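Right, one structure below, let's go through it.
The complex is shown incomplete by one protein chain, all other protein chains being positioned as in the whole.
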Amino acid sequence: MAFILKYVVKSEMASVKLPFLHTIFITMFQNAGMLLEASAVTFSRALLGFAIGAVIGVVLAILMSLSKTLERIAFPYLIISQMIPVLGLAPIIFNIVRDMNLSRIIIAAYITFFPVSVNMLSGLKSVDQEKKELLYAIAASKFNVYRKLMLPYAMPYLFTGLKIAAPMAVTASILVDMLGSKSGIGVKMLYSLYSSSMDIFWASVITSAILGIVSYYLVINAEHFFLPWQSGKEGETA
Amino acid sequence: MMNKVKNILWPLLFGIAFLALWQMGYVHKVLDLKPFQLPVPLEIVQTLHANLPKAIKDCGVTLSGAFIGMMIGSAIGFMIAVIATIFPKWGYGGLIIITAFNAMPIVALSPIMNLYFSTGMAQKIGVVTIVCMAAMAMNAYSGLNTLKPYSMDLMHSVAAERWVIFKKLRLPNCMPNVFTAFKINVAASIIAAIISEYFATSTAGLGFGIKDNLRKAEMAMGWSYIVVASLAGVLIYIVILLLERNVIKWHASQR
Amino acid sequence: MSETQIQVKDVSMVYTNNAGEKINALDSVSLDIKEGEFISLLGPSGCGKTTLLRIIADLLQPTDGEIIIDGQSPRDIRIKQEYGIVFQQPVLYDWRTVRRNICLPMEIMGVPKKERTSRIDEKLDLVGLKDFGKKYPFELSGGMQQRVGIARALALNPKYLLMDEPFSALDEFTREKLNEDLLEIWGKTKSTVIFVTHNIPESVFLSDRVIVLTPHPGKLAAVVDIDLPRPRRNELRDSPEFFEYVAKIRKCFQEVKM
Amino acid sequence: MSETQIQVKDVSMVYTNNAGEKINALDSVSLDIKEGEFISLLGPSGCGKTTLLRIIADLLQPTDGEIIIDGQSPRDIRIKQEYGIVFQQPVLYDWRTVRRNICLPMEIMGVPKKERTSRIDEKLDLVGLKDFGKKYPFELSGGMQQRVGIARALALNPKYLLMDEPFSALDEFTREKLNEDLLEIWGKTKSTVIFVTHNIPESVFLSDRVIVLTPHPGKLAAVVDIDLPRPRRNELRDSPEFFEYVAKIRKCFQEVKM
Partner (left out) sequence: STESASASETTTESSTSTDTPKEMDKMTIQLKWLPQSQFMGYYMAASKGYYEDEGIDIEILPGGSDIIPEQQVYNGVADVGVTWVSSLLKYQSQGWELKEVAQVFQKSAMLLVSKAETGITSPEDLVGKKVGSWFGGNEYEIYALLEANGIDREKDLELVQQDFTMNQILNDEIDAASAMTYNEYGLLLESGLSDADLNVLDMNDEGVAMLEDCLFVTDEWIAENEDLFVRFLRASIKGWQDACADPEAAGQVVYDADQSVSLEHQVYMAKEIAKLVTPEGFDPAKIGYIDMDAIQQTADLAYKYGLLTEPAVLDDTTITSKYFEEATK
């Protein structure tokens, strides 16, 4: 940070390029109420988008792991799906659901699901053959194989995906704030950027970063809660 | 061989079927869209054909930015994962910073990058770099640290130095995770490059084309650029798959 | 206990790896196993014992030949959940405690909860891990992990029990005790047992018949009927007949290795 | 071949898991090992043999007591790269072929390339895996994987060779052959060998001294000097002295188990 500041100080537009930390914090403090309110809107939508996105991601990964053919068919299209910008996608989504607010949530989920899906799939595909054979040998149903083996095994992979997706959900939520929402960090960001209120802009950017960190910690805590055996094993492998 | 044919045939067949339905208007019927809202494939292809040299040039601009940014971003992400592995105290902070960057939307990053870089290419690379760091950092970190039981003992027993352990154990061990990250980053880098172009100085690139045309109701043109981006994405994904198959043929996922 | 129950007909297995190289693991093995029989497979390391077991268990498709069990395919038997398998490696799920690892197949087969608990207790006791039920696999020694795998298969009372070197990581005394216990259980459940081992006395002690395979590729080298009276107790190991059988099989083995 | 080289002084090990539960694995074990000695560790499964080996190898810190080797700490010895270890599990790196797995520690120690190649060839031949150098671990049978681990440790000609049940997955004949081979190598390299096994005849055949541990927690139960002439060949196994030792140790063991 210090380095950047030093470098920036030399430049003419110093305070625009990267305002001094104290000015950002003063701005954040002065606008704490507004930022908190906006954060609440953005974060709650991020949570919702994240939850839906994570579920979709997991379900897609499970489906793709069930059938190699399906994976072959679906994966390229999942990549394609991620290539469609919101600008092109939003009207289509709206036309399907016919509700702007719901569209926003769907778009947030749509942006979030991909890393979850990829990581989960890679976890499901990494299961050792012998572990699968144990269940195969007693003709466990697919359902049981997933419940007792594949899903628990892929959990650490899933959580890696969630750690990527959680801050992305904040990103997504901010993006959909900009789809004509009236409140949220994204709105503050956009308005301040386009009206050259750089202090507020940077304050919103920092706020979004903080939201990202918070979301990350939530995932980490969930991981410790759900995967106690993971922490036990670390001692051994470290 | 049969398998390889199948690998390509299935998704292709599916795609063709979907395109046919789209062309025949069923997609529009289901989504209640007019052709001028979402053009039909033939129209997109015709537009693309008429505009091919420019589309290819724009594609080159976007892809090269996406690719360079992805490489730099992945490299940084990987480095952070390495630091977090070697100096857990420090590195943890690094992972947090990456998370913070990951929570900044492209639409905010792009103007920020405009402040730092004056050319569209540099701005694009800057944005893509930041967008690609997190997936690599998280995946590489987990790959570098989730070692099979006792594999570390072998290293310790011959007093391997840290960097040797890193090179001979951690690094190969994390390759599958690195590929997972690349799969995410293929998609992330291209879309980030595209969106960064909405706000770039330059008027070249797929992103500019998409935004400019979709705004101006040139839907076929806009969508033809989306198609180009998609094809490029899938192509790079296939390259990653082929690499993966060769580099980690020992891994459970490849059997 | 007389009809042919498992027919191994001309089974061959050739592994092909990514590079297209082939490893010939089994070559035209034929074998008839009777209902309730206790069969041991012996053979040098890498001769295809595990491969054969896996083919019988429908975990692997032979490249040639077929297996018929009770007039059905291995697949049918597997679907009917009639196999119990002890793998060469313990194959425990890291995230489950010892008890819950043993419990797993029973959960899937729908054994009622109470029954499960009592079977787990019983089998934990059998393999000497009473105090370790709540531990996770990484807290166990190698031999203890292997015993969990044994307890898990035995808890199923399977109709077909396939065991791949189950006792190799155990000390002689634990091993001999478990040999006896196994026979006792087998006497009650009347399972058909296919037992892979490297320990010739063990194979003699346990089996009705001992099958010796040749190395590279695995072929049937010898089949030795063990006509020792049952029930067998460990004292039997000191008897001259026992020694004779051991010597005989050792000789077969030695010839095979040439 | 007379001075005390490895001193195990009152070593205790208590494992504590996340829940705070303690497992007492070793209780005040003391032992002096002479330079160039061949020592076997025997003891029931779970008694702490692997634990002791790992402590000697500086892979685990004892909760009490200490180890002194040539006046130095195990750490010093480890840093000097004087250990060669065969683990109870094969511990192969999935991404390396058989040859490159054997090569790995030599790479780290900086053995010149040519030397490495010739040692790999030699040891691959020794363990009977000449044709499998280019295979990946998943293409090997259980016993073959274990043999790769053995070849890897032997290729180092280590000053201290620690072997944890190296031959448990091998058939009797491969085992006996490798027993002889091992003694031959040992005769040349003059390594100090600590050898964990469950096979009493094997321990007698190989060792200068056999150490028997008690279960839960592991304590020294008996130390038996094996005064059989060297060089030893497999014929020795039929000699009455050999039987006597085996019987003697078996008795110790049995008493221990009570």
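To keep things simple, chains are lettered A, B, C and D as they appear, and every chain counts its residues starting from 1.
To be clear about the criterion, a contact is a pair of C-beta atoms (placed from the backbone, for glycine too) under 8 Å apart; a residue touches a chain by one contact, two chains touch by 3 or more.
Quick caveat: nothing in here was measured; it's all calculated off a predicted structure.
Engineer: If you put the missing chain back into the full complex, which of the shown chains would it touch?
Structural biologist: A, B
Engineer: Touching the left-out chain: which of A:25, A:194 or A:217?
Structural biologist: A:194
Engineer: With the missing chain put back, one of A:23, A:81, A:144 or A:183 would touch it. Which one?
Structural biologist: Answering carefully, the residue with contact to the hidden chain is A:183.
Engineer: Check the options B:59, B:104 or B:200 and report the residue that touches the missing chain.
Structural biologist: Final answer for the missing-chain contact: B:200.
Engineer: Would you mind spotting which of A:26, A:100 or A:151 touches the chain that isn't drawn?
Structural biologist: Checking the options A:26, A:100 or A:151, the one contacting the hidden chain is A:100.
Engineer: Just checking the interface: what residues of subunit B touch the absent partner chain?
Structural biologist: Contacting residues on subunit B, toward the hidden partner: 34, 36-37, 107, 110-111, 114-115, 118, 120, 198-203, 208, 211-212, 214-219.
Engineer: Over the whole complex, note the residues of subunit A touching the chain we left out.
Structural biologist: The list for subunit A reads 12-13, 16, 34, 41, 86-87, 90-91, 94-95, 98-101, 175, 178-184, 187-188, 190-197, 200.
As a working rule, only the chains that are shown with their structure count from here on.
Engineer: Calculate how many whole Å lie between the centre of subunit A and the centre of subunit C, each centre taken as the average of the chain's C-alpha atoms.
Structural biologist: Computed from C-alpha means, the inter-chain centre distance equals 48 Å.
Engineer: Enumerate the residues of subunit C that touch no fewer than two other chains.
Structural biologist: In subunit C, the residues touching two or more other chains are 89, 136, 138.
Engineer: What parts of subunit A, by residue number, touch at least two of the other chains?
Structural biologist: Only 232, 236 qualify.
Engineer: Can you tell me which positions in subunit A touch subunit C when the two form their complex?
Structural biologist: Residue positions touching the partner: 130-131, 133-141, 144, 148-149, 152-153, 155, 227, 229-230, 232-233, 236.
Engineer: Going by the contact rule set out above, which residues of subunit D touch subunit B in the complex?
Structural biologist: 54, 57-59, 78-81, 83-85, 87, 89, 91, 93-96, 104-105, 107-109, 136-138, 156
Engineer: Which subunit D residues qualify as touching subunit C in the complex?
Structural biologist: 15, 17, 23, 42-46, 49-50, 88-89, 135-136, 139-144, 147, 165, 168-175, 198-200, 250, 253-254, 257
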